[in-house]
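The structure is given below, and queries will be raised subsequently.
Up next is chain A:
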Amino acid sequence: MIWQLDLAILTLVVIAGIGAITVKDLLGAAILFGAYSFMMCLLWSIMGAVDVSFTEASVGAGVSTVFFVAAVFRTTRRTRD
Partner candidate 1 sequence: MSQQYPALLVIVPLLSALVISAAGWINRRLCFPIAVAALGVAAYSSIGLLLRVLDEGAIVYRLGGWDPPMGIAYYVDHLNGLVLAVVSVVAFLNLIASKKSIELELGDKTAPFYALYVLQVTGLLGIVATGDAFNLYVLLEITALSGYAMLAMGKDRAQLSTLNYLYMGTIGACFYLLGVGYLYIVTGSLNMVDIANILPSLYESKAVLGAFIICLVGVWVKMAFFPLHAWLPNAYTHGPSAASSLIAPLVTKVMIYVMIRLILTVFTPEFAFNILAISKPIVWLACIAIFMGAILALAERNLKKMLTYIIVAEVGYMVGGAWLGNRAGMTGAILHIVNDALMTLCAFLVVSNIAYKLKGYAFDDLKGLVRKMPFTMGAFVVAALSIIGVPPTCGFFSKWYLISGAIQAGQYAFMVALLFSSLVNVVLFFRVIEICYYEPFSDDGGHGHGPPSEAMAEAPLTMLVPLFIVAAGLVLVGIYTGDIVNKIIEFAIPPGIV
Partner candidate 2 sequence: MKIIGLIIALSTGVLLISATGDFPRWADPASPASTHLSPHFIEKTMEETSVPNIVTAVLADYRGYDTMYETAVIFTAGLACFILLRVFVREEPGDRLYRHLLTGVTVRVKEGAKLPPSEDFERIDATWTPPDLIIKTICRFLIPFIQLFALYVIAHGHHSPGGGFQGGVILGASIILLAISQDLRTSVRRMREKLDAVLCAVGVIIYAGTGALCLLLGLNFLDYSALASVLHCDPVTARSHGILIVEIGVGIAVMCTMIWIYNNVSSIGKYDEGL
């Protein structure tokens, strides 16, 4: 395991997480959340949790994001915070 890579991805995860809750557009938040999940999945495969990262790649980054996009499409993109 390369700790520099680990640290870099951890930083990116935090950035994506903060981005997802601060961006003033729900579609953007959904996509950033997808990025967050994908980064998380990379992190877990670095730690050797292959099954978990496989699940996160298909569930968290895949289907969850689709659900978010579908819900945002059916409601509104507008948000004040």
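To be clear about the criterion, contacts are C-beta pairs under 8 Å (C-beta built on N, C-alpha and C of every residue); 3 or more make two chains touch, one makes a residue touch a chain; residues count from 1.
If you want to know what made the cut, all candidates are chains of the complex that A comes from, given by their letters.
Because the structure is a prediction, the values reported are computed rather than measured.
Asks: If you had to name the candidate from 1 or 2 that touches chain A in this complex, which would it be?
Replies: Here chain A touches candidate 2.
Asks: In the complex of these two chains, what residues of chain A are touching candidate 2?
Replies: Result: residues 1, 50-51, 54-55, 58-59, 62-63, 66-67, 69-71, 73-74 of chain A touch candidate 2.
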